[in-house]
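The complex is shown incomplete by one protein chain, all other protein chains being positioned as in the whole.
Moving on, here comes chain A:
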Amino acid sequence: MTQHASPPRDSADTVAPAGRTPAWRGLRARADVRTLSLLGVLAALVVIGGVTKPDEFLDTRNLQLVLTQASVIGVVTVGMTFVITSGGIDLSVGAIVALASVWATTVATQEYGFGGILFTAVLVGLGCGLVNGLLVAYGGMVPFIATLAMLASARGLALQITDGRTQIVTVDGVLSLGERDSYLLGIPPLVLVFALVTVLGWLVLNRTTFGRRTVAVGGNAEAARLAGIDVRRQRLYLYLLSGLCCGIAAFLLVVLSGSGQNTNGNLYELDAIAAAIIGGTLLSGGRGTITGSVLGVLIFTTITDIFALNNLQSDVQQIAKGAIIVAAVLVQRRTASTT
């Protein structure tokens, strides 16, 4: 009957609060190893950047730029992490960002000012997420196909709205958010939004019933169903959440670029999935980490920045990204098989 290696710790219960047991710490330690290795990679990248281009890379403006660029894809990645944790996938995030950004910057929308732009971006994101969720949860479609269809349709609609033209934002309130004057203690407001979304995402995934159900559905959907969880409703909510994140990201992108374009968010789906996977979220579902995803985003954005500063072409960047994804997943499989 003694099938577990750790010795009984009956006495510890009365002293320490329940749960602060060796195994629990072991689990936390394991999570920390992964987080630490990601932090290590990020630190190594900062060193590389600092050594190769000391003046430019470590410049405050450059670091602010890196973080700002990470913010848009980062918000998308937080939503994507939830979807992947539940065993799903959302290929339509980039297209939703594009559609939301152009819909929010039409001449008609801009008449309603700041609120109109923000509201429209979020609403379009939620609407697309709702369609995705209904198709997957109640239409019985495979997430890959449902969101692939959304990718195509949303891109098409975005092109139809803009007719291929860049829609310049003229609302001052929106534009000023991206300017240096509005930085708080040197931190761009976009980065603050990203930080807020990250913290909320972490709390929801780790501390709420919603997060638990997400993990349960991803870990074993049949067991979740037989345990009394409404698996379909949960899936609907998850795609809604991803859509919401896309809407917020679209607004950030509008602020950042001062415009709306139908080519926005190109290949965001790949970047977001890659960041989540190298962060430690299982593509098969059942385990997700917001911390890891955010570190994954920061690693990718930093690489892009370093390559750009060193005048390396984007083809080299793409190759490096691909290599990193492969390496991260190989490491992940190694650790998964040993635990």
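Methods note: a contact is a pair of C-beta atoms (placed from the backbone, for glycine too) under 8 Å apart; a residue touches a chain by one contact, two chains touch by 3 or more; residues count from 1.
Definition applied: contacts and distances are computed from a predicted model.
Candidate names were "SSS family solute:Na+ symporter", "Succinate--CoA ligase [ADP-forming] subunit beta", "Sugar ABC transporter ATP-binding protein" or "NADH-quinone oxidoreductase subunit N", and the UniProt protein name of the unshown chain is "Sugar ABC transporter ATP-binding protein". Per the touch definition above, the residue from A:Thr60, A:Thr209 or A:Gln313 contacting the chain not shown is A:Thr209. Across A:Thr35, A:Thr106, A:Ser153 or A:Asn220, the single residue that touches the chain missing here is A:Asn220.
Counting over the whole complex, chain A has residues 1-4, 6, 8-10, 13, 17-19, 21, 23-24, 27, 207-210, 212-213, 215-216, 219-220, 222-230, 286-287 touching the chain that is not drawn.
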